[in-house]
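Below is a structure I'd like to ask you about.
A single protein chain has been removed from this complex, and every other one stays in its place.
Chain naming follows the written order as A, B and C, and within any one chain the residues start at number 1.
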């Protein structure tokens, strides 16, 4: 089947498998190996996470982000508790009620935000708004790093959030479906961006990062991971041939591809944003800090891009979202820049 | 990493990815493709199922058997209904309560069986045992084909079961984690073994059949599939890069590997069973009709096999289970035969 | 124990049991009677509902409004569906996530409203906002009649809502925790306000109406009631000594107390609202159409009322809510008027 390059910037979920992940799957496909995570690849992948995070974290491998985040949230609260998140958080807007399903009813309490970033004030306001038994008690805060709008919480922001959480007795969960992009953006260590900043549980996304599938649930507080393996199993997230879910992580982490891939996507986004800055009628909706660029532009310009075959989403803020995956091709980025420049000039 | 051939017959979940599945994944790994099943590979895989089953069935792709079976059962009943199954059914014994979790509480009602096979009488007995509001109303019967003991329901048996189900207002679900082995065993068409015999929903196992992961939920009554896509999404079973879950199915079904793989496993089991028949102190626990052979033997013999490096499970009936996967190596089968022969003779 | 009359207008949940309900409980307390609803009182109560609604509806008796509404909503949708309601709907703001728990995850989609009233446009907007698999599909609309702000949907409004629901394939549920007050307000028949206006399921509140406990779930479309008895049982809402939950309904409905009680509360609210209309600094937040009056007033005036012993809530819109129960004492209403008049004059 032919692949369609016009979809290059529609979504990082549209990208394929990177060589390092593929190579590891290939290497894992030799002979027989114990199932359900009792194999050597799974142990090696978990160790690679512990090395990466410089701590004895507990690691579990889920098939996708829906499950990873929903399982993690369910582990942090009971059905009569609630989860504080931004109004544009993926768990609220695009998971078809998965957190509520996995937790058997925990309510998501959303904060109205400009760009998807939570603040200590917003958390405090929501957490202290109600304390009666008729409203589910807040127990968890979940943040997306980078946000759905492509912005990155600084370490100082993270620390301020976690301090507020600790003060209020809330756990802090990080939805890191593009965790690597945030790391590459801040240039900090994974440890700094997580447990050293007070994050309790991280969902580290492998799919958008270049794998065929797979997200890791990383518990920095090991007590929170108690019996989590049972939870995964019961919820249909324990792979029988686990080695094929684990090996790609080995390929990504041991080779450094996880960070290279992310840095490449970020650089493409940066280059694109810089190249179209100042075009008439075109404006960035959000600061470009990871691998996404959101642009407002005249409707005719959007139409023109579509007519030239470009694909992009417009579900956040009405702007056009361009995502730059691990395999974004620079020459295609430049073609997109040229097309947009032409269309913007014509519209002006 | 080295693979360990002594595990050859421990479980078909220990096997790797067959060339046809691998090749399709490789072919699918070109450029960008829409996510969440909107890609061409997913459409092609679903069509391949419709061709295979000679009917316009609805097909959904789940990551593993736990989820496929639990989702299918949840779609067939409400939380206050119940599911009739054999006492040795995998959904009862080895899914950590997944059916109860996905259905929010549906109870499994187990029938005490010799070898895991349900009968019309057993179903009738259980379905009519209680009709008061204090006990969850039976709505579904689930059978495993082949059973966990490696036996295969004949077409006549299937038709008798489904007639009973229809009479009692029960849906019939088939857990086909080794569906291909049953097809190969009966030599019948997939259509004959399912909807033509009255099966409403099938979970067709791809993992043990030679894929890296993946089970298909096939609805023959399309009305039962209403909104099932939402169910999968909410439950964390919608792959973002779906093409990598769908393409292997294309490779398996279009090439005929699904049936060849199964036939090979069955033949190895048959050969092994025949070769050890009549050994002193060794006896088959169940008729060998698919790719499993369960043998009782003296404890010392089992010990001897383990001492020689062979791995096998003893969780059903206390016997040793030998599973023959799609890639079972005939020379290793013969080595196992020789070792068992030697040990049995020594024990006699 | 002494009762505290200063709480007279804090909540209609603070009121006691009316003579008609009490008398029926007393009459029911003779000898032995079958449990779990197999008794004569339960049958008679269900018949009383069918008489009242002039139709062969199905009736179930739940212990409280939390359960009645949550069970009804759960019966109308699956976990991956969603429920449209006003932002101030009790099911959203004061049930601790009960609808999400009973339905195993159905999301409530709230419409921002001024006074808690849904409109066809709001429903259409929300129902058609998303149609992708990543967001729970809307299946139910729930309205509160009268609203939490004490307003009543007219029959024309109800018919417009139900027409929209039917057009969009949505079921229409009515949370009638103060259903009788709405009936008394509109002066229409219960049938007109429900099934003749397109309501599918009603939760009819008995507690605030003068019973010790008890809400009736009334299905006008009997097909929707299939197996609902099992649902109630499993969810802990089937009373063993059901006669004591059913008899009060007989007392209320057969005597007409249900309507008299409500009319009295409404009249007190009307009288209070009329009496304080035009007081300086005091203003009604919402039209007074049932038994609630919401007033904005200076903080000092509120303080003054509290200092004189009056109790009231301020959780909606910041105003003071005064609720007039079936047993509101007119002389106390007048005392409250006098106190408020004095305080308002002092503040002016």
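What we mean here is this: contacts are C-beta pairs under 8 Å (C-beta built on N, C-alpha and C of every residue); 3 or more make two chains touch, one makes a residue touch a chain.
Everything numeric here is computed off the predicted structure, so don't read it as measured data.
Only one of A:34, A:116 or A:136 touches the chain withheld from this view, namely A:136. The omitted chain makes contact with just one of the residues B:104, B:144, B:164 or B:301: B:104.
Set against the missing chain, the residues A:80, A:249 or A:272 yield one that touches it, A:80.
Interface note for the absent chain: among A:73, A:238 or A:282, the touching residue is A:238. Residue B:82 is the one among B:42, B:82, B:162 or B:197 that touches the chain not shown. In the full complex, chain C touches the hidden chain at residues 1, 3-5, 7-8, 10-11, 13-17, 22, 25, 27-36, 40-41, 44, 62-67, 70-71, 95-98, 101-102, 104, 207-208, 212-213, 230, 233-241, 244-245, 325.
In the full complex, the hidden chain is touched by chain A at residues 36, 78-81, 104-105, 133-134, 136-137, 227, 229-231, 233-234, 238. For chain B, the list of residues touching the undisplayed chain reads 79-80, 82, 93-98, 100-102, 104-107, 133-136.
Keep in mind that, in the parts below, only the chains that are shown with their structure count from here on.
Taking each chain's centre as the mean of its C-alpha atoms, the one that lies farthest from the centre of chain B is C.
Spacing of chain A relative to chain B, judged by their CA centroids, is 34 angstrom. If you average the Cα atoms of chain B and of chain C, the two centres end up 51 Å apart. Between chain A and chain C, the centres computed from C-alpha atoms are 43 Å apart.
Residues of chain C in contact with two or more other chains: 79-80, 104-105, 133-134, 136.
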